[in-house]
Structure formats: structure tokens, C-alpha cells
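Removed: one protein chain of the complex. Kept in place: all other protein chains.
Entry: subunit A
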Amino acid sequence: MSKPSENKQGAVQTTGHAWDGDLQEYNNPLPRWWLWGFYATVVFAVVYWFLYPAWPIGGTFTKGFATVTYEVNGEERTTHWNTRALLMRDMQTSPAAVRQREFLEVIAEATYDDILRDPDKISFVRSYAHGVFGDFCATCHQAGGAGIIGLYPTLADDDWLWGGTVERIEESIREGRLGYMPPFRETFDAEQLRAVSAYVLDIAGYDGGDEDEIRRGEAIFNGTDGGCFQCHDTGGTGRISQGAPNLTNNIWQIVDVAGAASYEARLALVQSVVRNGVQREMPAFGERLSPTEIKVLAAYVHQLGGGQ
């Protein structure tokens, strides 16, 4: 602290009280602008109490006279002033919200082809779906539909379990999907299991298998011994009505065959799938999302990269 300033008489002004004989208190008045500023905040506070929620009283509080009106399910509701209600009102009536709603109606009326052809519509879909996809889909399928091997399929590639047309994608979202491959540990002995897995690696384009073993595996796959063709189709090209994947490409969803180090490791991975089977479920969103939201999502997923 600086030295107390002195007035013209050379004496520091005190409050006039004295304790213990000579103990005195300096009087340093506040700058006037500061003082008036302080009074202004007091006035502001009192006005605030009347307008906005302020004082707690037991389990409740003073609500203030300011109100917010917003809509809930088409019904007008007025509450005391609070930011949550303000947000609700803003989401319903702000110019940006109104514009978004208008554009959503355009999307609802448009055909898929129309949406996918028009740069404006598809870019609206993309920005709107960022939110919906993020809320409902990205938890499993990851942002941008990247997917996780072993758990959730990738939506950004062109390999589709249940079909990649925009109508099939919509159906998948609305109705949900139940993916099932039975375990074959009871059906196949170790040799059969190895043979059929070698065949699967062969049609996926991996060299290194024993030719005889592959031929035996082919017979099992496409014959009644294994019956794999009933879902995966003869030759393993997949069948979207069953959600059975195409095995002839290098896209793997349950085990990371492409990332494995050796032929034996790949073979072991494929065998594990055949032995244990697969059971996956995508829940139905028909009840949870509006038809327009489903439409937006279907178009969004379609344009991610592999829509047919």
C-alpha cells in the first residue's frame, strides 16, 4: 500500500473515533464513480429479484414476474423465466429454427432421387443428419459411419449386409435388423472347419491355402454338408434378404482378417467365426424417429460413400 495521502493541512483525515487512546482509523472515501456504480448494482439487483427467479424459500423459490411462452406438443405453455424455456422457445420460433423446419418440409415432400440430385438438398441433409446421426447412430456406427470391426458394420463403404439402395437403408433404420449366423461347432469336425475356412479365404482372394482342402471346403460350403450357400449364396456372394455378407471381397466385419499377419492367423480367425456363429441386432427406429428424420438419415447414410 502506498503512503496515506495527506490533505492540505498536512494531517490525514480520520473517522474521528479513537480507541486505546491513540488508535484511529483513516478515512479514505471511495471515488464517487465507484460509489455510484455500487448503488447502481444494488438497484439492478432489486429489479432483478422482481423479474427473475431469485430467492430460495424452503423447497421452492420466488419465480419473478418475467415469463416465457413456448409450445409443448402443440400446446402453449407459460412458465417463469428460465433459460431452458428460452431455449425451447428459440428452437421453435427463432428465424433459424423456422427456416430449418421449412427446409425439412421440403425434404419430407421430395423423393430420394430428388434429394440426392440436388446439391442444396443433400447438403442440408448432411448438416441436419450430423445431429440426428450423432444422437442415435454414431454411438454404435461411429462418426461418419466408420464402424468397428467385430461389433458394428461400416456404413461408409459399398459393402452392404442388407442392401445399399436408399429404400433398403430406410427399411433397415425403420424396422431394425437381426443378423444371425448359427454356430457350426457341433456340425463340423476340425478338418471340415479348416476346409470351409480355407475356401472362404480363397474366394476372398487370399493365396496360400492347400488346393485339396479348398476343394473340400467348396463342397461343404455349396453342398448340404455345410449349407452355407443357403444364406451366403453359391460361391459366397452374399444375400441381402438374409443379411448375409458377401465373402468374396476383402471387407471383414466380424474379425480383422485383412489385418492379420499370416495365412495361418487368417485361417484361425475365419474358423473362430464359423465355429461360434454371429448374432447381432440393430434396433428398430420406426417408433423413435419421425418419418422425416428417418428419410434424412437414409439419404445421409446413402451418400456416405457406397450407396447404390
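Simple rule for what comes next: a contact is a pair of C-beta atoms (placed from the backbone, for glycine too) under 8 Å apart; a residue touches a chain by one contact, two chains touch by 3 or more; residues count from 1.
Note that in this section contacts and distances are computed from a predicted model.
**Q** For the chain not present in this complex, what protein name does its UniProt entry give, out of "ABC-type multidrug transport system, ATPase component", "Cytochrome c oxidase accessory protein CcoG", "ABC transporter ATP-binding protein" or "von Willebrand factor A"?
**A** For the chain missing from the view, the UniProt record says "Cytochrome c oxidase accessory protein CcoG".
**Q** Give the residue, chosen from A:142, A:165, A:242 or A:276, that touches the chain omitted from the document.
**A** Answer from the full complex: A:142 touches the omitted chain.
**Q** Thinking of the whole complex, not just what is shown, which of A:67, A:123 or A:234 touches the missing chain?
**A** Reading the full complex, the residue touching the unseen chain is A:123.
**Q** I'm checking contacts with the chain that's been left out. Which of A:91, A:106, A:156 or A:255 qualifies?
**A** Of the listed residues, the one touching the omitted chain is A:156.
**Q** In terms of residues, what is the contact footprint of the unshown chain on subunit A?
**A** That gives, for subunit A, the contact residues 5, 7, 13, 15, 27-29, 31, 35, 95, 113, 116-120, 122-123, 126-127, 142-146, 154, 156-159, 205, 246, 249-251, 258, 303-307.
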